[in-house]
Structure formats: structure tokens, C-alpha cells
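The block that comes next holds chain A.
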Amino acid sequence: MFKNSNSVQNRRKLLQFIMFGFFKMSAAINGIALLIIFYFLVSRGWRAITWTFLTQPPIDSMTRGGILPCIVGTVCLSLGAIIVAIPIGVASAIYLNEYAFQGRILRIIRLGISNLAGVPSIVFGLFGLAFFVVYLKMGVSILAGALTLGVLTLPVIIGTTEEALRAVPKTYREASLGLGATKWQTIYRVVLPAALPGILTGGILGLSRAAGETAPIMFTAAVFFTPSLPSSVFDEIMALPYHIYVLATAGTNIEATRHLQYGTALVLIVLVLGLNLMAIIYRARLQKQH
Partner candidate 1 sequence: MEKSLKIAIKELNFFYRDFKALTDVSLDVYAHEVTAFIGPSGCGKSTLLRCLNRMNDLISYIRIKGSIFLDDQNIYDPGMDVVSLRRRIGMVFQKPNPFPKSVFENVAYGLRVNGIKDKAYIAQQVETSLKAAALWDEVKDRIHESALGLSGGQQQRLCIARAMAVQPDVLLMDEPCSALDPIATQKIEELIHKLKKTYTIIIVTHNMQQAARVSDITAFFYLGKLIETDETDAIFTRPKLKQTEDYITGRFG
Partner candidate 2 sequence: MTIHFQRELEKIKKMLLSLGAMVEERVRMAIKAVESRDANLAKKIIKSDYEIDEFEVELEEECLKILALYQPVAVDLRFLITVIKINNDLERIGDEAVNIAERVCIISKRKRLDIAFDYSLMAEKSEYMLKKSLDALVNMDVDLALRVCTLDDEVDNMLNKAYDVVKQAIGEHPDRISYLINLLLVSRHLERIADHATNIAEEVTYLIEGEIIRHREH
């Protein structure tokens, strides 16, 4: 039955070796891609990063000076988006997963949410323009932009929160209810704390997405140029991704501002990675507690 076992063994070993190598390489490509992008940005943009660049508004038709308004704008917009999206997203996920009757209507709602995640971001931009800016008369403002980005990140947050809630063992809920806790007490005291790391992951993903989007803020929050920092949520604002887009496509001197474009991109990447890192550290600390 096991004739030729030697040659068969060798063939199996070879196949194992090839497949393992293939998987290892695929995994490595991910890391390498990130490294290449980072190298690309750093090598071309590092000269632009100066104290002035980070702390001054742009001058001379944005060919010199800094990008402070853009940094402030992006931080405002993405944090605003998260502040809007997390409570609504988590609350809907709790409803869908804990309270709602598990039936056909719920499946349709879920389908809707996952389709919402697939809608192109420019469509969100147009929706924001029509609904927040024009219909609700918010004008082009941080508020309108943050709300638009919030709607954009909602599906991500609902999806990951539901995943996190589902991962909480059923026995926790039963134990809590068995002790005479109400449903809300069970969710608030047991389920949510246990799901928090997972929910935070959703927040991180949402935050990164919000910080990097250009299309949804183009019509709702961002402007070509404003030298002043915002004083209220109704002010319009500059943002990093939109600034890059502007410098690279519509600036007064595109070639001369190349290093500024790469510098801005570098700042954006570092900002997003920094936000992620903070959240990851916080999440790790939470998980360690349990």
C-alpha cells in the first residue's frame, strides 16, 4: 500500500516547502509595500519637514510656508467623525445584535449596512453637500464635513462592533441574567467591557479612513486656502489630503512644490499611524486587564 514511499515522501516534502515559501512571500509583500511607500515619502519629503512647515500657514500662494491649518483641520474632521460615528454605530450594533428580533427585517438592515460600506466616497461627498451643507444650511464647515465622514465610517464601526459583541461568550450573558441583572445591566456591565477591545479596533479603522478621505470633504468642509485656524465648528477649514490634491493638481507651481506635496503626505501618514498606535496601545492595555 505504501510502495514507493521514499519518492512519495520526497515529493510531499518538496510541495510542502514550495507552498510554505509562497505563503511566506505573500505575507512579506505586505510589509515590503508599506516600507516602500514609507521610503518613497521620507526620501522625497523629509527636507520639507521643518518647524516652520509644521507651525505656520502656507504663504506665497501655497508655494512656501507651512501646513498647520491642514493638520488642525484633519485632526478636527477625523475626531469629529469618530465622535459622531462611535455612539451611533455602537448603539445600532447593540440594537442589531442584542435586542432586535433575529429575522428577515434584520437581515435586510444588515445587507443595507454592508452595502453602505461599499458606496464610493465621492457619493458620500455629494450627499453631504446636498443634505448637511445645503438642506440643513450648515454651509461648508467642520460640522458638515465631520458629519459626512461620520456617515462614511458608520458601516465600518457597526460591522466591527457587531463582530466584537458576537465574540462575547453567550455564557457571560446567561450568567449575568441568571444573577438577576436586567438586559441593559448585562450589556453595560458585562458585554460592552468584554467587547471594548474589538469596538476600539473598529474605531481605529474608522478614524484612519476618515483622516485619509478626500472626496467626502471636498464639497462639505475643506477649502482651497485659508490662513486662519478655525474658531468654531461652522468654519471652513483646510485638510491634509485635500491640500495634497490641490498642490499636486491645481497649485500655482506644481513642479516647485513637489517636496511640499511629499512632506504633507508624510505628515498625513505619520498622523494616521500615530492615531492608530495610540489606539492600539490603549487596546492592548485593556486586553491585559482581562
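How were these candidates chosen? In short, all candidates are chains of the complex that A comes from, given by their letters.
What we mean here is this: a contact is a pair of C-beta atoms (placed from the backbone, for glycine too) under 8 Å apart; a residue touches a chain by one contact, two chains touch by 3 or more; residues count from 1.
Since this is a predicted model, take the numbers as computed values, not measurements.
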Number, please: which of 1 or 2 touches chain A in the complex?
1
Which residues of chain A touch candidate 1 in the complex?
101-102, 169, 171-182, 185, 189-190, 193-194, 289-290
